[in-house]
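With one protein chain withheld, the remaining protein chains of the complex are depicted in position.
Chains: A, B and C, in written order; residue numbering restarts at 1 for each.
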Amino acid sequence: MNDHSPQDTQPRREERVFGVACSFRSVAEIFHAAERIRDAGWKKWDVYTPFPIHGMDAAMGLPRSSIPRVTLLAGITGFVTGCLLTWYTNSFDYPLIVGAKPYWSVIYPFPVLYECTILFAAFGTFFGQFIFNRLPRHHHPLFDVPQFIRVSDDAFMVVLEVTDPHFGNPDKAYDFLASLGGQDITLVRD
Amino acid sequence: MAHASEESTANREILAKVRPAELPRPSLVLNGRSFHWITEKVCGIVEEPTPLWWKVMFTMALCLAAFTFGGLAYLVSTGTGVWGLRSPIGWGWAIVNFVFWVGIGHAGTLISAILCLLRQKWRTSINRAAEAMTIFAVCCAGLFPLFHVGRVWFGWWLFPIPNQNGIWPQFRSPLEWDVFAVSTYFTVSTLFWYMGMVPDLATIRDRARTWWRKAFYSFLAMGWRNGNRQWCNFEMAYLLLAGLSTPLVLSVHTIVSFDFAVSNVPGWHTTIFPPYFVAGAIFSGFAMVLTLMLPLRAIYRLHDTINQYHIDNMTKIILATGSMVGYAYATEFFIAAYSGNPFEKFAFINRAFGQYAWAYWIMVTCNVISPQFFWFKAVRENHALVWIICLFVNVGMWFERFVITVTSLANDYLPSSWGYYSPTIVDIFTFFGTFGFFSVLFLLFIRFLPLLPMAEIKSVIPQADPHAH
Amino acid sequence: MSKRVFIHPEPKVGDVTGPSYWRSLEERNKSPEFRTRAEREFLDGASTLTEVDRRSFLALMGASFGLAGLGLSGCREPRNHTLPYAKTPEMTIPGVPTYFASSFPGEYANQAILVETQQRRPTKIEGNPSHTLSGTASSKVAQASVLGLYDPDRATTSVGVNGAPIASAAVRDTLAVFAKDAGNGAGLAFLARPSTSPTRAHLVRLIKQRFPQAVWAEYTPVDQSAGDRALGETVRVLPDFAAAKRILTLDADFLGSGDQQVEATRTYAAARRADTPEQAKQMVRLYAVESLFTLTGAAADHRLPLETSQLAAFAAQLSAEVMRLTGGASSVAAPKLDIDPKWIVECAADLVAHRGQSLVVAGAHLPAAVHQLIAQVNQQLDAVGKTVRYVATDRTPASTIAQLVATKPKQLVILGGNPVFDAPADLDFANVVKAATSVVRLGGYGPDADETSRLTRDQKGLFVAQSHYLEAWSDGRTLDGSYVPVQPMIAPLYDTLSEIEVLAILSGSGNTDALHWITERFNEIAKASSEASSFDAWLTEGVLRGTKFNPTSIRPAVAQVTAPEVSRQKLEVRIVPSTGAGDGATANNAWLLEAPDAMSKVCWENIILVSPALAKSLEIEPVPMVINKIGALNRNINQVVDGKLKCSVLRVTVGGRTVEGPAFIMPGLAKWTLGLQLGFGRRVVGRAGARVAERLNEGRVVGVGFDAYPLVTTANPVFSTGATIELTSETVVVANTQDHWSMEGRDIVREGSVEDFSEKPTFAARLGVDGHVPAVYGIDEKLSPAEKARTTPRGNSAYEHPDHTVPPNVAVWRNQGDKTPLPQQWGMSIDLNTCTGCNACVTACQAENNIPVVGRDQVLKGRDMRWIRLDRYFFDGREQAGMEIPENPQVTFLAVACQHCETAPCESVCPANATVHDDQGINTMAYNRCIGTRYCANNCPYKVRRFNFVDYNERQVGHYYRGPLGEKGMPETLKMQKNPDVSVRMRGVMEKCTYCIQRIQEAKIQAKAKAGASPDTNVRDGSIQVACQQACPAGAIEFGDISDSSTRVAKAKASPRTYGALSYLNTRPRTTFQAKLRNPNLRMPGARSTPNSRLEMAGREGSHEVHAATSEGHGHTTGH
Partner (left out) sequence: MRRLLEFLNRPTHAGNFFPRWANGAPLRIVIFLVLAGALVTAAVNEYATNKYLNVGYTPDQPVAFDHSFHAGVLGLDCRYCHTNVEKSPHSNVPATSTCWNCHSIIKKDAPTIAPIRESMASGAPIQWVKVHKVPDYVYFPHSVHVSRGISCVECHGRIDQMEVVGQQKSLSMLFCLDCHRNPELAVRPVDKVTDLAWSAATPAAQVEQGTKFVHDWKIAPPQSCSGCHR
């Protein structure tokens, strides 16, 4: 297992470390590995998979995403904006008698209010997702990891980040990952 | 840690013993393909050198699209009179085409959103293309309401922009609702489509070898890293967008149908329109999906990812919606007769037997009769036949919009001002050009963007199950 | 409106090189009003000017369009100039129109008119109320005559014998020489149109003195005085329809055509008006016996289609019957007739029963004998002095054109008319002209637009460009002989001469100033007149009182009548002037050409009318629109393919002469009569009258329609028998504005008999589908007019409606209670009972509101723009009518313009707020806000909205589709006609009736300006007259403030006959109709007590009829 050369293991002083990465062969393996890491109480780590694995959130002990809140908020904003827009333009600022219909009622502009709601909610969700995922981020240490390329194809990867209190020095992380049955463990430099 | 590993090995042993019952579940990807196979398959389409057929098709599409834009240029410079419109038929092909294209668009959203909500896994292999189809169809649709107005350069008056005249749009008008509905629909569909594509773009990015590909796909992929913490938010957001698109898609065609239902023209002023338009939209949409996917499947040998199971499902939906549409036709007649309103009665009888009877019967044949063949398995499995029937359905749905729009206007309240509408060559060119326009966009899509959602397909094959072997 | 004396402008001779508008244009240039007009977005871009010589164009544009884009400062608009007068002319306030009294010259009678001028530019013709017989009414032709003044194809210069243009000064000299050469007038002949002008008559006398040998002939294809002359050379028959209770007309279309139309319609309508059942019982009953289906026949209560040639026999039998009843001595042997004798018996009985109140009139074209007979009948009916008067005119005898031709003139003077085109075919007038050594031709249209002028030039004759009647002095007499002036409204646009001037020159009596002769005549006549008056007073008033013709008596001679046989093999040809081109004189007047014929709805060309029976024998079988009985959609009376009227071409041969034209099946036509219309098929004509195809390659120009003159002969000018026809294989497309003839049993037009009316006065409001809904403006609505106008009953609606009682959106008016000023509410009422379908309103509207002419090809595309649509419906009375074409239907006209619905469907669908309600209840249309979605037009159940599909104002007819490269710009002269108070619409914009908003606003502005610092801002009733109302000879249209129950319109709306069309849609139209009343004589054969339309309705939706009858007051419930 521990067959990597020392120069890998010894972090040079001037460069910062992002974390330690290792690969797994199959979905099942990485799934169980994740559960173990979770149980070990790690916080700053992540699992990289070509597709969302069913149940992985639980396996990693991730909380439910809070994007729905954003969506709801944005939706309400949209509805209110729609109301204000139609009321101000057609009833308050320049009321005109149109087909003897009321200057403003919630009925006639309802399609507009409806669409505003959906539009705003959608924007909320879309941008919420990117913001919560800290995207766009075009430069990332992982992109320099050779085997990371395969993650978007069929590789499965776990990365323990240096910022986690359990990390200590890389060797500990190495051993831990090794004990999980991780393959070609590498140091990810930042 | 050791303890943990023991436990997991224990699990493995138990699982090894377990023999789960073999549920006869049609597999979504045949021949037990691997993750990598899927990646190769999809990315290959984008990475292979541009095939000749693509270049030919693309050139042809461009030429065809030129008709639309030539026609529109002439229209704007000369006036709406270059179309066949007249009093009392104020709306002709333009609005027909608009409704037609919007209807096409709906299947995409439906497949991606509603089926997603219903956890219909089989959608995965077709939803990307279907969504693309939605967006491009809406592009084509959008041209018509914009350009059919007499003074298109004042189109911005339809948006609530503060101006020195202190006058605003009029929100009681269904056309104003359309402005909001269609623009919202376009925006949301695009967001949904793009967001779903980000992980696949990341895949292509990672495989990219040349500079421009790297730059292009890196930019689009937004630095996606496939981390599960991202997947977590991503899936939630995707689900929410699906949840938003579903009422949206229904509302959009409802509002489109309001253009007619809210007016007081006999034959338009009908409460059945919203559901019936939505059904019609799904109907035509699925037909168009098949019209596009069957050739693609053949060209790119996607028989493993788009298999008979998908085609069966879609043809069945077409059969169902087609029957609904047929039922709606019947209901219209019944209600008209039942209403005892002479104008309504006349409007429908005139539709079926009046000067536009030919259009009406084309519509009935294509929309109600032709899909009935899908009752038969043999037909569903004969893909050439499926494709032809889908063409019929597309034609039929266009005629449905034509019948609704034109016949009602041509003979309404005052017999003194009855008229007959027939299109001019400009009408015809402008419409057929839009197929070119659509093809241009779609060809660009299949050339440069992932045609199938790799991540999603991977997630539905057996290997993706953490508890399987 | 103020009428003014016109100060005659100094005539100024322009240079020869081209037309010179100098005088008039200087005036225009100087008026700020014109300037702003010229800048109008939709009007300017006067970049090219085809028919005006370039030099003068640049010169005058330099003056008037200084604004044309010089000195752009930054991104500001181009610098514009204001060009004030150098010396302020009297009585001209820029922006305020001035009205001058004048008269529209006719061959039989002049029409007293007022001319609205904007800075001395005549823009609109109105009736002159001082002439009580016609009031503010005016005919379609008079309305359109103003366009003739500005016709770009008018002769702009005289043409000398060498074929080159010459100035009028030179013309004067040439004429003087011509007259000198003429010596005592041997071989000299004059050919002119008949005229009512005493001055011309006087000059003719002078000319006869100077040239005792000369021949003075008068010719007109449609002689309106022939009937009168049958009773004596100077006699004129003046029927007084207002006094009549029973009228029988024999082929006399007094409501539809001729110079007496306006007066006749007005008086007839007076006798027809019935607001209460009591009045209805006193209403006039009209019997019509006629070969064609005329407006008079349409108005008739009983109509008998009978060939014109048989009318003599009919007259004889009638007179015999009347004599029998009145104990008079009948001396005429009455030939046989294959009609139900009961018709004559009962009709005669009815006439005799109303002795002293009954009247028989005969068409001018009928043989003299018929007129003799009718005169006798009228005497027996004790009509003379009561319902008909005989007066002595000052008509001066003239030779006929045949006599002229017989003299083989060497020197020929052709004044007006167009004999080369319209002279009887057997005379071959062209050869007469060719035979003459020297020809002088005075005409309004030059060699490029007129056959006679062309031939004159080719024969090296002298062509003299004629002034339009709005440019020159003349005078005339109206129907009853009242002496009226013809004043120039504007100095001649081109270098032209008037007929008076030419005659004055030829008469060689020194003074050639027309004004001199007019004044002289005036003094003569004023002396004779009973009331003293001054020349200026006469010009101001427009009528010289006490100059009516004096009564005379007649002694009708006994005459024998004959009835030539007519049959399928021996058909009868009846030749009438077309409603568009008249006898050819108005063949280049686009307004008239585009105004469809009231009965056939065909415009821009003429057709051969054939009866359904004849059509069947020819096997012309229009395919029905619908083959099933369920919808029971009536077949079209003519073949309609893809919305285009396709007529098979018919070849008509009479006495070896042949004419080909499209056959149009006209219900109610006499079985064996062919109706031919004159005036079309011109061989040389201006652009309006020419086919588009030819107009595009500016080469050979051929007139639209076909020429019927080959069948006009000296012997049988207007009808002849023994015609044979054959159907050619060819079919042609004919432009028309209404494809479908039946109302399909719908409750759009509502009619009742006098009986219905007295039984159930509000029958109209409860018909058809509306039997179940509140007729919102109907009589039985419990609301006061003010409430009806101001409030909107909530009905079952989900929310309150805003109405016109809310204070204006002005902060300081909020919660001011009843101090709040309530705006006046404008509304209209149209009386279908008096409307005769004469089209005057349509043309008046076109003139007032700058409505563009779209041309034949656009009409074929179904894009006519006129704001008032005169719908024509035939009713044949059979339930589920219609697989058969009706033989003798009833017909009703419905004038549909914007109904200004309270709950307007068009408004709520406009996304741009371009059409909304204003606080006076008008459905406004802001052209400048319209983006042209056409949704409003779709959603308008009355289909009254018109869309500018292409650039009708900026592009010439036929150049619409030339794309961005096609040349633009309106001919300069046509711009001069436009009403400056109405925007000229650009393409892509929706337009419709605005209730003449410009007139309403003017009235309000004047009222407010007058109010000044006082609250009395209301417009008085009658101070607003909308264009259609003003022009309507029948006075069928009322307009005003409906919130004030004292106004005329409110009273009209209070009539029990009032109903709103399609009111079951709850559109609550502001324009309501008063149901038509039919006054049948139930003893007549085939008489029905219920109008055909009602029978059809009952057949279609029977229950409603019954329901309505039983449900008095039913349906108010949903109203509030």
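The working rule: a residue touches a chain if its C-beta (ideal position, glycine included) is under 8 Å from a C-beta of that chain, and two chains touch if they have at least 3 such contacts.
The structure presented is a predicted model; accordingly, all values stated were derived computationally and were not measured.
J.: Which chains here touch the chain that is missing from view?
T.: Those shown chains that the absent chain touches are A, B, C.
J.: Which one, A:R38, A:H54, A:H140 or A:H166, makes contact with the chain that was left out?
T.: Checking each option in A:R38, A:H54, A:H140 or A:H166, the one touching the absent chain turns out to be A:H140.
J.: Which is it among C:Y85, C:F535 or C:Y961 that touches the chain not included here?
T.: From the options C:Y85, C:F535 or C:Y961, the contact with the absent chain belongs to C:Y85.
J.: Pick out the residues on chain C that sit against the missing chain.
T.: 26, 29-30, 32-33, 35-37, 39-43, 63, 66-67, 73-77, 79-88, 93-96, 808-813, 816, 819, 821, 823, 914, 916-920, 922, 924-929, 981-983, 994, 997-998, 1000-1001, 1005-1006, 1008-1015, 1017
J.: Residues of chain A in contact with the chain that isn't shown?
T.: That gives, for chain A, the contact residues 94, 96-97, 136-140, 143-144, 146, 149.
J.: Tell me which stretches of chain B touch the chain missing from the display.
T.: Missing-chain contacts on chain B: residues 162, 164-167, 208-212, 214-215, 218, 223.
We adopt the following convention: only the chains that are shown with their structure count from here on.
J.: Just say which it is for the chain contacts: an open line, a closed ring, a star, complete, or other.
T.: Basically all the chains touch each other, so complete.
J.: I'd like to verify one number: the distance from the centre of chain A to the centre of chain C, where each centre is the average of its C-alpha atoms, in whole angstrom.
T.: Centre separation, chain A to chain C: 80 Å.
J.: So which bits of chain B are touching at least two other chains?
T.: Counting only residues that touch two or more other chains, chain B contributes 167-170, 172, 174, 176.
J.: Quick check: what residues of chain C touch more than one other chain, meaning two or more?
T.: Residues 905, 908, 910, 913, 916 of chain C each touch two or more of the other chains.
J.: Write out the stretch or stretches of chain A touching chain B in their complex.
T.: 26-28, 31-32, 34-36, 39-40, 46-57, 59-60, 62, 64-65, 67-68, 71, 85-86, 89-90, 93-94, 96, 98-99, 101, 108-109, 111-112, 114-116, 118-119, 121-123, 125-126, 128-130, 132-133, 135-140, 142, 148-154, 176, 179-181
J.: Hey, which residues of chain C end up touching chain B in the complex?
T.: Chain C reaches chain B through residues 625-628, 630-631, 633, 640, 642-644, 738-740, 742-746, 748, 768-769, 858, 861-864, 869, 871-873, 894, 896, 905, 908-913, 916, 929-935, 937-939, 941-943, 945-951, 960-964, 966, 986-990, 1062, 1065, 1100-1101.
J.: Okay, in this complex, where on chain B does chain A touch?
T.: By the definition above, chain B touches chain A via 1-2, 4-5, 8, 11, 34-36, 39, 160, 166-172, 174, 176-177, 180-181, 184, 187-188, 191-192, 195, 199, 202-203, 205-207, 218-219, 222-237, 240-241, 244-245, 247-248, 251, 254-255, 258, 454-456, 458-459, 463-469.
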